[in-house]
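What follows is one structure encoded as structure tokens, with my remarks underneath.
Subset of chains shown; positions unchanged.
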Amino acid sequence: MKKILIATSALVATAGIAHAEVSVSGQAIAGLIYNSEGVEKTKLLNKVNIEFNGSGETDGGLQFGFNTNHIIENNGLSVDNDDTTVWMSGAFGKLSFGAVAEADEVAGLSDIGWDGLDVDDVAEALVGDELLDNGQAGKGLGHNVNYTYATGPVTFSLSGRLATSHGTLAPGASDAESYAAGVKYSFGTGYVGLGYGSHDFKLLAASPVAAMDRAKVVSVFAGATFDAIKVAAMYSDASFKSVTGVKSGADAYGLNASYTMDALTVSMGYSKANFDLATGRNDQKAFGIGAAYDLGGGASVSGGIAQVESVGDENQGNRLLPKAKETRADFGVTFKF
Amino acid sequence: MKKILIATSALVATAGIAHAEVSVSGQAIAGLIYNSEGVEKTKLLNKVNIEFNGSGETDGGLQFGFNTNHIIENNGLSVDNDDTTVWMSGAFGKLSFGAVAEADEVAGLSDIGWDGLDVDDVAEALVGDELLDNGQAGKGLGHNVNYTYATGPVTFSLSGRLATSHGTLAPGASDAESYAAGVKYSFGTGYVGLGYGSHDFKLLAASPVAAMDRAKVVSVFAGATFDAIKVAAMYSDASFKSVTGVKSGADAYGLNASYTMDALTVSMGYSKANFDLATGRNDQKAFGIGAAYDLGGGASVSGGIAQVESVGDENQGNRLLPKAKETRADFGVTFKF
């Protein structure tokens, strides 16, 4: 007995019903990914993502809901989660818990390619939760609370990594402390934004990233759409203080542009991140071009190729390691349900 | 393409269709939990629970179905299961497999608070599957088969932990053997109940809980609703025999009362468990008060505060360890979809 969920476009009037609802949607992708420096250069990738979204409204007009994803990659044995949030919103704004957006990442850049070649990650290396990845610092930086308030064209956001054992344990064992704020001004088809993040990693002096123990990051964002052309850019500047008080800095910037002709969209991205010698990190650079073709009905085929100069898959290089320049490419189909 | 599931209240006549169906519902919570003895006293907690329920009917009128939950806590990486059962029912009664109710826990007490402060756990320490928790005995006690038969106001239940390697391996390695029976009599807005559980943990003499290797537990339950007031109480008495044949005992009792005024419900709970010295366990005590406010549309806000005197989070203390008195509190929103 197969069940079919009713598409929102079906003429079933549920909008007038006050009851909270769960909707099920999904995404499936299949294709090839290439990395010139991989043990095996070309790999197959397929992924199915079942998305559950809940939404409801209280008698007093407060909106509430959740979003969660159940992911299976390459027919792996386990069902994994990605980005689960619980939220409520009303006249006071919107409050979210879980895998929330970091407020200083006001408007990240789009990535290049099909599954994504991480061209944008170099430009975003100093904002959001990407400053130190888990592999190097052993500490997550993802925020778990976000408050956003929109009034007319202006949107304010605050977010933080709260109540996750930071400051209650010895340095090294204690989790990172992190806060961020952002503001975005939209006009016509464009926007400008300003972000600020403050992080205290509570690292040990022996940590390979001890030079960046405390960080203040200011970022600016701008973007606009001119007919078939869409452009977005960002710049960020970080000031670091090491475990022993030594100061250093870094900046990062990037640009993404795309042009759409009927079903075809071509895009390019460029990103650069410069680190002071004292940070112990290499400079990073990425450039890529991609194309996507909309097949209709929720299906598209897309691909991209990029040259990325960094150490590690997440583009977070430690200067102690040699530079690495990778050629990355991907190509595949994306189906949305 | 988002899909929206039709709420049961929508005017779509599926009741008359004989086909087996899967329904999707859910619950999301977000809030704060506090424990005076925690490494970090206050923590954020958010949880999304997707519930799948199947139900159908054979040509001969046998009902059947399943219940399962897919849970994501604090945006964790994995999707976890809680309480999956498969059941069938008919004139013969109802037979359930999986995460079934233990028959001697005829009517457990409600907990206090939002996510729950485990005030009821002290009163329930001797019934159901709570006698020895996994941490101490290394053995689960959850039953996996339940048979329930209801006739008029009387409901009988039998349950057991069957076919999970108990008795087939050496003591210590063998799993616990456990059976329970219960009967409940309902009248007007009230009920009385009687439960009996028999457990053989097949422990080694060196086990820290060897004094309670075999247990017989008798429990009584009563509850009633008087207009806006709801009261429930339970008492249980356990007789233990140690690995070497030494006898001891314990008793536990508790009370839960709540008062509802329109959308607001206030509640209190008190629990006490007394262990003979020979059991090697400390006496336990818990008291808490809570409040819940129904926001309508499936949303509520609730919280509680409790003082709990026990060792360990599950209120299962070993007398060898010092007493621990904790203050616990929680507060948050609950959304049902």
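To keep things simple, chains are lettered A and B as they appear, and every chain counts its residues starting from 1.
One rule holds in what follows: contacts are C-beta pairs under 8 Å (C-beta built on N, C-alpha and C of every residue); 3 or more make two chains touch, one makes a residue touch a chain.
Here the structure is a predicted model, which means the values were calculated and not measured.
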*asked:* For validation: placed chains = 2, all identical. Expected total copies in the complex?
replied: 3
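Here is the rule we go by: only the chains that are shown with their structure count from here on.
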*Where the centres are mean C-alpha positions, what is the separation of chain A from chain B, in Å?*
39
*asked:* Can you tell me which positions in chain B touch chain A when the two form their complex?
replied: 1-7, 9-10, 12, 19-22, 24-26, 28-30, 32, 39-40, 42-44, 46-48, 50, 56, 70, 72, 74-79, 295-299, 333, 335-337
*Spell out the part of chain A that touches chain B in their complex, as residue ranges.*
1, 3, 5-8, 12, 14, 17-25, 52-60, 62, 64-66, 68, 70, 78-81, 83-86, 88, 97-99, 142, 144-145, 162-165, 168-169, 298, 336-337
